[in-house]
Every structure is written in C-alpha cells, then in structure tokens.
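Worksheet for the structure shown next.
Removed from the display is one protein chain of the complex; every other protein chain stays in position.
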C-alpha cells in the first residue's frame, strides 16, 4: 500500500503538471478577483476566505479526471483490480486519493495563507482558511474519485467529471467558508461549522472510496 | 482540414466534454459561487464578470493539457507530423485549437449572459462580458496549445511547462475582466483594455500555433 | 431486453419487462384519466379558495409550485430506489426506470424553479436569490442534468446503467439538504408548513386544494414515467433486434 | 491445484462472444487458446482473471487453499498492455509491482537477468523498445510467485532469442507445478499442452 502511495507521488513529481497547474490557477484566481471588485480593500478582506475556498475548490478539479485513467490505459488498473483479495479495492482507491491530494491539493493549502495576505485577510483568518482547507479539501478529492472512476472509460472526461462532482462539493464549500468566516467575523460561530466540515470529510472518506471501487469494477 | 476539425468535435462530444457538458460545467461553477460569497446580490454583480472569466479559464484548462497527448499516445500525431508537406503543421495546430475552443469554451461564452443575469450583472455588463469572453478566450486556448505541445515534447517537464505557460494567461484574464468592469463601473475605461485584449488574442493566434508546431516537431 | 443487464438471465429478465408492458398497458388510461380529473378538480378548488390576506392573487401559484417542488424531490428519491434495484437486485426494470425518470425529474425541477422565481418576484421583489433552498434545488437540477449527461456519454448499456446508479446514490445527500435547508440556514424561502412532524400549520382552506393538486401532479408524473419506461423498453428491444439481425447477416457474409 | 471452467459464456458490450466452453487445467500443464481474431481469446482470459463478468457458467480455482482461493488471487495476468509507467525507471516499476503483489521470489535484477535484460534497470520504461518492454513485463511474472499464469499473446514483439528463453521460463513454471493459460497465434514451443480452438463468429 505504501508502495502504491509512493509510486503515485513519484509519478506526479515526474510528470506532475497537476500540482503546479493547480497552484498557478489558484494564483490566477486570486490575482483576478481584485480587478473584478475594484480596489476596495475591506470588501476584499470580507470575501477573501470565500474566494480562497472557491479558488481551491476549482483548482483541485484540475487533474482529477486522470486519477484512474492513466492506470486504465496502461493496464495497471487490471492488476489493481485483481489484487482485490490482497488489498481491498476501496483501500487502494483511498490511497490513490491520498496521493492525489498530497500532490495536487496540499500545495494549494500551503500557499493559501500567502494568497490570503494579498486580499488582506486578517492573520487569524489566514490560519482559519488554511485550517479549513486542510480539513475540507480531502472531501473534494474523495468525491472526485467517484467522478473520475465513473468516467474512467472516457478519454477526455475532464469537463464531465467536474459537472458530476461540483454539485456534490457544495456542502463542503458552504461549511468550509462558514467556518473560515466564523473565525473572523465575531458573531458567527467557528467550531460548529468546522466540526460539520470534519464530519463531511469523514463521511466522504468512507463513501467515496467504496463508490469509486464499485464504479471501477463496473468500468469493464 | 475540415475533417480534422470535425473529428475533434466528434471526439469531444463522445468523451462527454461536448457543448452540453461545457454549458453544464459553467452552470455548476456559477452555482457554487454564492455558497461561498453569500447571497449578497450587488456583491455578486461586482465579482460576476471575474467569476465568469475564471470559469472560462478553468474550462479551457481542463481539456487543454491533453490536446496533443491523446494524439501522441495513439500514434495519430506521427501521421499528422508526416503530413506536414500536405497541410502546414502550424495550420493543423490552429485547427485543433479552434476545435477545442468550439467545444469547451464557446458554449460558455454563449450562455454567459444568462448566468450573468443570475448574478444580476447589469444588462450592459452582460453584453460586455460575453463580448470580452468571445474575444479573449481564444488566446487562452492558443497559449494552452503551446503548453500541451511542450508536455508532449518533454514528458517529464510538466512542472516547467505550467510555470512557463499558465502565467501568460493572467494578462488575458486581467484585461478581460478590466474591460468587462469598465463597461459597468463608469470611471474605468472599456475601449482601451478591450483593444489590448484583441491585440493579445491576435498575437497568440499567430505565435501559438507556430510555437506549438515547433515543439511538436522536436517531440522525441 | 434480456441482454441489457448481465446477471438475471432467463425467466426473470425476459418475463418482467413483458409483464410490465402488458400491465402498464391496462393501467395507463386509468392513471392518465384520474390525473386529469384530479388536476381539474384541484385547479377549480384552488381558484375558489380564499386569497391569502398578504399574498393576494399570487398565492395561487403555490398550488402548482409546491407540487412541482415536491415531485422534483420525489422523483430523485424514486431514482435512488431504482439505483438500488440496479446495483443490488440487478432488476432489469430498475435501470429503465432510472433512465426514463431523469428527464422528467429535470423538467419538474425546472418548473419548480420557474414557478418559484415567478412567485418570488412579487413576494421577495426579485426573480432569484442565492439562498440555501433555492440554490440547493438548483443543484438538484444540475444533478439531473449530470446523470443524463453521464448516461449519454457511456455507450455500453449495462455499464452506463450501473454508473448512473452509483452517481444517483451518491447524489442523494442533496435531498435532505433541500428539505432541511430552510431550517439549517436562515433563508427567504418559507419553512415547511405541510410536511411537518407536528402536522400541517397551513389553513385547511388552502391545504385541501394543495393536496388535491399535489396528488393530481403525482399521478401525472407516474403516467409520464410509465410511458417513458415503455418507450425505453421498446427502444432497447429494437436495438437488440438490430444486433441480432446484424449478426445473422454477418454469419451469412462469412 | 486445478483451474476448472464449466460451460462458460462470455459477452462483450451486450453481445455474446462465445458460450459453452468447459475445460480443466491441471497443475503442471498448459492450455493454449487459439483462434481467429475476434474469436474471444482475450475475453476468455479476462473472464478467468475476474476482470469481466461471465454471462453464464463459472470459473473455479481448486486446491489453492485459502491463500489462492479465486483465480484472480492465484493468477498473474499478462495482457496486451504491459502495466508499466513510462515515466518511471524499469527498476522502479518492477520494485513497485513486487512490493504490491507480494510473494516475492527473486530480486528485480535476477528477474531482469532471466529475461536477458541486464543493463536497462536504470532506464525509464518509456525508453525501451517494444520487445524490451514486453520482456520487462514478463520479468514481473518471475518476481512474484503465482501458480496460474494468464498470458495474452505473450511473445508478441519478442525476438527469436527471447522467445526461446521465454519458452524455457514457461517450462520451468510448469515443472514447478504451475498452470498456464495462453492465448496466442504463434507456437510457444511447449510440449504436452492441450489446445482450445475458439471458432469465433467469423
């Protein structure tokens, strides 16, 4: 299992446009918003966390569709499926999600405080955003795994995958932003939405891999 | 040439990344935004154009990296390269860009006014956004083509590629949004950024295909 | 039909769709007729019902808006059950039901959105607000379209069936979100006043016409659904025939 | 150990490809599956490997104990594709598979040596030639022990020397009491094999 994780990391590092493309797209998003809303700093500060979350969400869509496709094309997937009795397929999916998250989402989380600074989000807000992203984005990956497993047969399902999973990611976004806001704007609570966010992630960490495993077995 | 264009259209449609999916994708992206920034309508109106542009960028990025890779993997690219004497390679690239733009970006441009309406962007703004998208997004595709050609040429240089290519799209984004905003918020100009946008697109429409063709020929 | 789903070869696979066809044949006219009758009655009651003291004439939109809204959720629930049928019991009709329900569900959701926003104009002074209830319904609409897109993208039938089933099940979480969005977030939209644990709070003079309309639309929905299922079954049979004849021709060719 | 297939039927994309196939392969013996293109050889192998659901009939692997209770668990599957990552080096690829598949028999270098590739361990797999790739894929079979080998056109792209060497390796596997089911158009140079002729529709 560890070997699988390491292999996927190596692959991503080798050809991994995914990670950096995501980060750069994230950057582009943050860079563009101010031009949209105009130079209104405290407005930026207000919507800052939301923009960061949206940016991260959209950025993490990049590369999701290829999660299983490369394995399917070069035949590795067949062997992964056959090894079901040794390693549970759902677990394999889980590991692959973890690898994908580490390589192409974690960087976003790491740079998010920096970008938050650009939108002059207050320091506590920066921490809060980073924390919520850290806890929430895995859910997106797990949901994405389902989408990408469903479309594994399609050569270029990038758009379709996003269409399938974006609606499902809404709760994650809602509570992530709510928690981040709660940390800044005093009246709103932080803990409650944050806990819900954790719950959602755990929920999809369980559902996602199983659904994806089911979809992969069905793929042929 | 037309045949190539049609083939790529068919492929996109078959792979579930056809016009319908493109529009759906855009819908999904827009639907996600309010969950982040909240239902505040005139805030939405202000970031509306930026969001639409970001959606367009993401949509084009999603399919773009694979533009030549699929052809390279199944060997079609070899034949395209060999047919250089019949059809100029740069022209082939141009056609492929056109196909990609038609399938995964044009639908967004078409429905963008509708979505702008959702985010109650004022009518003149709607027209402006659609216009800027129509004029600006091709540039993104042409830039991306160079990127995906490079990924084919140097398979392990994925990181480098996105570093080189993605930043180029930022100016397009910035001027596009600026122009759209110029049309709405009175003080800011519209014509100047719009003309710059046109210039950028024309520039990349010429440079992009040639650069991509060059990269492809040195592939391997 | 027998070769649309893999496992249940033999009697069950063959018999069920056929029995369904003959049964629905007998059932359809009654269903349709009853639906029309109830709807007529419901609309009559609706227009003779007292106007709401604050909403005035526009309250009458409720009698179509609410049924549409309910059915949009009901349809998805039905599809989720069919999805279970496909994945667990591998019932040949389950996939047909799911596939043919999706477009209808999408339409009803669109209508709920439409009537809702038409109602919203006088009530809230705007066609559309991005509050939780409205947006979650919008998300439901997107999910319907996503399911349709997926089934269209995958050409192999049994594969598409299971894929759609999985997606439908995963997407089911949206239904409780829609239902309780009004409680969880403070929305413009008004909270449930009929489907509540502690009994309806809405005045009977409005409740009855609403219920009659709801029942009528539900019957209408079932009618449409069954018709769609019939056409889908026939479509599949035709394709099977084509394959068979093609193979015969091929056998002759070589 | 024994692979038992009882009137198996396979379909692809809803269309039946073959039906009513039964055979048993005993430990130490090989079955050659032959037939025209499109007869269903690969389909048969994929069904045995558990990658496709049989339309009818069943596949059993008997006497493997609970360690090798299903064909999927007991089998090495060498498909048309080599299941290697072009971006990783040959050594990295093989190391990964040995770790992942378990039951390690011999080291990566030994395995490479047995298929006659001493010097490519450090090369990215994508740098190899067609035949070299196939041989690396074969090295995977040697590294991890599985009683049942499912081979789909194993010798495609191999030169004569490697072909002979591979025949030698297969004989060794059989001598150890292994089982082989191979779909092929070319003679594999094995003796005492049964042959399954698939007619195909054409």
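Here the chain labels run A, B, C and D in written order, and each chain numbers its own residues starting at 1.
Here, contacts are C-beta pairs under 8 Å (C-beta built on N, C-alpha and C of every residue); 3 or more make two chains touch, one makes a residue touch a chain.
Just so it is clear, the structure is predicted and the values come from calculations on it, not from any experiment.
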Touching the absent chain when the full complex is considered, from D:29, D:114 or D:162: D:162
Contact residue for the chain not shown (choose from A:22, A:36, A:116 or A:155): A:155
Hidden partner chain, residues of chain D it touches: 12-13, 35-38, 42, 80, 116, 127-132, 135, 153, 156-162, 185-186, 202
Interface with the undisplayed chain - residues on chain B: 2-4, 6-7, 10-11, 14-15, 70, 73-76, 78-79, 81-87, 220
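Keep in mind that, in the parts below, only the chains that are shown with their structure count from here on.
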Winner on C-beta contact pairs when A-D is weighed against B-C: A-D
Inter-centroid spacing, chain C versus chain B (mean Cα positions, whole Å): 36
Chain A and chain B: spacing of chain centres that average the CA atoms, whole Å: 22
Sequence positions of chain B contacting 2 or more other chains: 14-16, 21, 24, 28, 31, 35, 38, 155-156
Multi-chain contact residues (two or more partners), chain C: 135, 139, 142, 145-146, 149-150, 153, 156
